[in-house]
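Following this message is one structure expressed as structure tokens.
Here is chain A:
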Amino acid sequence: MSLKDPIRSPIPFSRGNVRPLLNEIIHALDRLLSDDEPTVIDLASLPFAPGELEELEQTLGSGELTAELDALGKSVIRETGYPGVWWVEHRNTGGEVVGRYIEITRSPEILMSQDADIGAGRARLNDSFESPGPELKEEAGK
Partner candidate 1 sequence: MDLLDFARGPALQVAIYVFIAGSLWRILGVLLLQRKPDHSEARQSGGFRGALKVIWSRSFTAPAFAKQTKYPKILGYILHIGLFITVFFFVPHIVFIKGLFGIGWPGLPNNAIYFVGVVTVAVGIALLIRRMTHPVLRLISNFDDYFSWLVTMLPLITGLIMPIRFGVRYETLLAIHILSVALLLIWLPFSKLAHTYFVFISRGTTGALLERRGART
Partner candidate 2 sequence: MKAADVKFDLESKRLSVEKPKARFDKQGDMSDAERVQKAMANFSKDFGTTAAAYLDACIHCGMCAEACHYYVATGDPKYTPVWKLEPFKQAYKRESGPLAPLYRLLGLKKEVTAEQLEEWQHLLYDSCTVCGRCSLICPVGIDIATLVSMARHGMYKAGLVPHELHAVAERAEVDGSPLGITPKLFEQRLEWMEDEHEVDINVDQEKVDVLAVMSSIEIQKYPDAMAATAKILNAAGESWTFRTDGFEATNFGLLSGNLELQKKNSMRIIETAIKVGAKLVLLPECGHAYMALRWMGANIYGKPLPFKVQHISEYLADSLNSGKLKVRKVDKSVTFHDPCQVSRRGGATQAPRDVMKHLGVDFREMQNGGDYNWCCGGGGGVVTIHRADELRYKVFKLKMDQVEATEADALLSSCANCRQSFDDAQNHYNWKYTAESLLELVAENLEDEA
Partner candidate 3 sequence: MKTIPTLGEILQAQGVSRRGFMKYCAATASLLALPPAMVPRIAQALEQARRPSVIWLSFQECTGCTESLTRSSSPTLEGLIFDSISLDYHHTLQAASGDAAEAARHAAMQENMGKYLVLVDGSIPMANPGYSTIAGISNYDMLMETVEGAAAVVAIGSCAAFGGIPGANPNPTGAVSVSDLVKDKAVVNVPGCPPIPMVITAVLAQFLTFGQLPDLDVHGRPVAFFGQTIHDRCYRRPFYEQGKFAETFDDEGARKGWCLYKLGCKGPITYNACATVKWNAGTSFPIESGHPCLGCSEPGFWDKGGFYNPISTADIGSGAGLAGAAVAGVALGAAAATLSRKRQQKTIKEG
């Protein structure tokens, strides 16, 4: 058993945390399909045995879409192998995990551009349009 080997959970699958979680995801998917109700599962407060988190991640696998967010540290929003089941992982500037969720939704909230940012972006775009940057000025001058 060297350090490189992946840590195997001592708890058999039938008794650990992974199986009930998968079951919970299934019910969440039913709710999503039947009454369009999203669910967020906070993985931080679950007593995972060593290796169980990795086992969960492997079981869910990865799907077609992965997004990366760079705000107050890196965050990864990845659709798992099961459409509608998203793996969201926030890290802070120190690279430490500050939040890890499984979101069962059409698209996690965090991906949406926020009105405040859109407004600010529009203003900035407008400013750069009024007084284009050096490259654009040069282009306009010729």
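Assume contacts are C-beta pairs under 8 Å (C-beta built on N, C-alpha and C of every residue); 3 or more make two chains touch, one makes a residue touch a chain; residues count from 1.
Candidates were picked such that all candidates are chains of the complex that A comes from, given by their letters.
These numbers come from a predicted model, not from an experiment.
Chain contacts in this complex place chain A in touch with candidate 3, from the set 1, 2 or 3. If you check the complex, the residues on chain A that touch candidate 3 are 10-11, 15-17, 40-42, 44-50, 52, 69, 71-72, 75, 90, 92-94, 96-101, 109-110, 113-117, 120.
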